[in-house]
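Here it is, the structure, as structure tokens.
A single protein chain has been omitted; all remaining protein chains appear in their positions.
We just call them A and B in the order they show up, numbering each chain from 1.
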Amino acid sequence: MATYRTIPVRNLSEAELTELSQNMKLSLSTEDMLVVQQIFCEIDRDPTDVELEVIAQTWSEHCKHRIFAATVQHTVDGQTEEIKSMYKTFIQRPTKEIMAQKPGFVLSCFVDNAGFIKLDDNLSVCLKAETHNHPSAIEPYAGANTGLGGVIRDILGAGKGAKPIANLDVFCFGAPDTPQEMVEGHNIIHPLGIMRGVVHGVRDYGNRMGIPTTSGAIQFDPTYIYNPLVFCGTAGVIPQEDIAKEMKPGLAVVVIGGRTGKDGLHGATFSSAAMGEASAEEDQQAVQIGNPIEEKKTLDVILEARERGLIEFVTDCGAGGFSSAAGEMLSETGGNLYLERAPLKETNMLSWQIFLSESQERMVLAVKPENLDELQKLADTFQTEMTVLGESNDSGVLRVWHNGECVVEMDNSKLHDAPTKHLTSVFNKGEARTGLALDDSNLTGDLKQLFGDFAIVSREPIIREYDHEVQGNTVLKPLAGASADAPQDASVIDIDGSDKLMSLALAILPEWGKTDPFAMGTGTVDETVRQLVLAGTNPDKIALLDNFCMGNPEEPTELGRIVECAKGIREAALAYGSPYVSGKDSFYNYFETEEGPVNIPVTFLCSGFGVVEDASHVRGASLRRSNSAIFMVGNTEDEMGASVYARVKGISGAKVPQTDCAKNYELYKAYYEKALTQGLVLSAHDLSEGGLAVAAAEMAFSGIGGMQIDLDALPTTGGWQNNAVPCFSESTGRFLVEVDEDMAAEFQAAMAGFPCARIGSATTDGQLTITAKGSTVLQAEIAELKSIWKNGLTPFY
Amino acid sequence: MPHALLLKYPGTNCDVETARALNAAGFSTQVQPIATATPAHVAKAQLVVFSGGFSYGDYVMSGRLAQLETERFLGDALQKHHANGGFLFGICNGFQILTKLGILPKASLIWNKSERFECMWDKLVKVAPNCPYTTYLPENFELPSAHAEGRLVCEPGDAQKYLDSGCVALQYADNHNGSELRIAGLMDPTGRAMGLMPHPERFLKPRHHYDPDWSGDPDWGWGYYFFKGAYDALK
Partner (left out) sequence: MATLTFEVFSRFQSATDANKLLYTPIADQLTYNHTRLYTIECEGDTEAAAAYMRSVLVDSISQKVQEDGTPALSGELFSISYGIKKGALDLEKEAILTNYRGRKGLPFDITALTITQKIYVFGQGDAAALSARFCKDVCNPAIHTWKIN
């Protein structure tokens, strides 16, 4: 039986090319197919089906990010500008500028599976985050565990094999109490089912891999009912000399780990298309179940092999399987692969199926022939399968063979890039109202309402399902305080073999982008950087990841929001000097219903990691004394837009918090240099969802004491007309600092010239008391607030 | 210098930090994958350690496939090691394996009462006075825990017998997993073999405690003293 076929394309009409793409499920547009035709006319032969599949896969949105590379005509309030590649303009260019300003900090980015930064003189740390949205919507458990498995392999394939040291997981779901009627009639899983499945998937993979899950977030919004988002990230560590890897002729190309089956075929093209009512049945094949023990054995082999110097090159088998791995490894040097050697799960696989299979838990290595025996011994020791698939040579041509026949022959120099897409986007600024007439007669009741909202309630039941302490290095843990159940802003990890530590934090504010996506961009980056600095990170040693998700990019108003957001994150990166060392985007997160498409809000996840210079700099977010001084750093303004308070109270059109990143950078740097590293700080907590009242109570959830705060002392430039504003505004750039009473004057002096004021004290009365103009405007038992907050998710999870 | 052998199964994942703790206490430590482990490895060691993780994924039930594979690769070498005065220490998944190997008093570790994996710190109470692993520990202390199958159950009456005969090394003060008689750690009557669900290797340094104001010990976390106790008993 023939395992491949030749597809005549050279004489096809435009219509026939389009039909061919559809029949083969290539997801290539007519323009794309015309370029394919041109390529094969130039080399004067017809392609094989394998070659067409390879091109379709490499040109897919998932792999090429063609939307972020597109030329966009962007119109804001009637003014049009042309953006040639959002990626280059807003992400790569600022990163290159920052790298030029800070030589030696970013050790590698844009070229490998993850971006690397310098930790100390010997070691480097890296971080990568990915989405796995569509598979998680269809089978949440399997979708999430293969999502996490995939990003762990990205780290294993970064450099010559980095060691994974922490996982982060961020989810966007519909609310767990979504009424049954809202899901009935659609072929979707209830948000609570999605949440349970996704959490269990992450738990069962991450825990078995022995990687602590130290950071995460969950957003709830009704638009995510149809399109849940699942972000998984992994951080790694590697000696600096093992970052660079290079393919050379004469190396053996080896696959280790799981076997190859008909899994996930067309997975990359699948994740680039919208969900429809029928997706579960049509795309069943796209859902795989992960095998964490297979991956753990692969990890053991790779780390040991790297330490012994056996690895010349390594990469993961992600989207595109062998095809993308071989493309990465052999497209420059050239080489041969022999498909019949690949260990298969099932018989009767066609050439393209073997070459494009996305079966999990496989890694591809390039090894000197003389090291093959030692690598085989390691594979046997750790009980995993290893196979030599082929070899590199100096021909510059990748040839793939199957049972003696050449099924792919690709000369990299003759291949064209995918044609550039052209898109249009529109953005019209929304309202930005201040001075709203808010009812501030029951701020205590409002605070209790906020603490019961899904946006704020404790994630403890989920956090405890993840092992966040395996590897024995988690210094700043996701649950803080003297009773280990209070919220934490960032996590900090000890690094074996270094005196320095790595910090991790993230922020996601999709509500902001509905009205002011630029402010969402700057605010999200600001929150990430701020959390890292409060935890003890050197503000000049922070790197960021950008992960975007959105609905249909062909809708100009949807695309307009992401362009504005990208502008915001460019500005923020430059101001903070924090480069984007890695990122990923996911489009077409929308759902066709009979009433029309439901797009997710434009969603931007910013993850950050950085260097903590000394363990003595690490600070938690929980109150440590009942007699300390409480300072507010940063200005509080009348910016109620997109706040949890605004959503709970049904307020629309309010001004979304604006972030002056340049000023904030100076503020954080002063705080870090003059206060934190001088030992003046006991603890510090950032102000985010819920504003000051929520942050103050959260700090006191450590169980040590209460807090008394005077609103009149808060630094501000514009002030407010209503006490709900200082209590619940989510102005950025702010944090609460706990300082020993004996050091309060010194702290005040250290922060001179910056917006910083003592606003209160820790107390022994167990109350949160907020006063204004001499009278109490909010008073609540910390224990009662904590109980509302702590038990918010427990009825559901 | 006492030598420790740490057996590593596919899915074992606390070997690095457990070896770190063993080395900190003074042991020379060898981490040995089970597929290449031999009775000779066991014969060289004074202490055989089973660390945490998910051996063979813990599919079917925790520790079962590891027990069968240990018997396949090592025969009765571990039982002989124990009979000849050797020490065995099982942490979390290692406790589950050690229990199934029949070296500890008969008991099983089944799904937590909550039917969930739970990562949290446990308050513990030292019970047996003559356990070498807990020699240097105070009556009450804390360790981090992370497991789904940590609820210790016995055949009727056995748990009380173990308590009466001094085989209960540790009890939970809180008992989040629902163990019989709050048993957190078991030992054989000699104290040479011990298993516990919490993770001493994760609390090696004071800064690994969740509370930045923890002041139980100036130099080490409580976990260190388990390894130090075994080392001093063997040196």
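Odds and ends about this structure:
Criterion: a residue touches a chain if its C-beta (ideal position, glycine included) is under 8 Å from a C-beta of that chain, and two chains touch if they have at least 3 such contacts.
Since the model is a prediction, treat every value here as computed from it, not as a measurement.
Contact with the chain that does not appear here is found for just one residue of B:Lys106, B:Lys161 or B:Lys235, B:Lys106. Only one residue from A:Lys64, A:Lys96 or A:His190 touches the chain missing from this view: A:His190. Of the listed residues B:Ala43, B:Leu68 or B:Ala173, the one in contact with the hidden chain in the full complex is B:Leu68.
In the full complex, the hidden chain is touched by chain A at residues 138-139, 142, 179-180, 189-193, 196, 280-281, 284, 287-289, 291, 293. For chain B, the residues touching the absent chain in the complete assembly are 56-57, 59-61, 64-65, 68-69, 72, 100, 106-108, 110-111, 151, 153-155.
Quick note on the criterion: only the chains that are shown with their structure count from here on.
Listing the residues of chain B that touch chain A in their complex gives 10-11, 13-14, 16-17, 20-21, 33, 35-36, 52-54, 56-57, 116-121, 144, 146, 199, 201-202, 204, 207-208, 210-213. The touching residues of chain A, when paired with chain B in their complex, are 203, 207-210, 292-293, 296-297, 300, 380-383, 463-475, 477, 479-482, 484, 494, 496, 615, 618-620, 624, 683.
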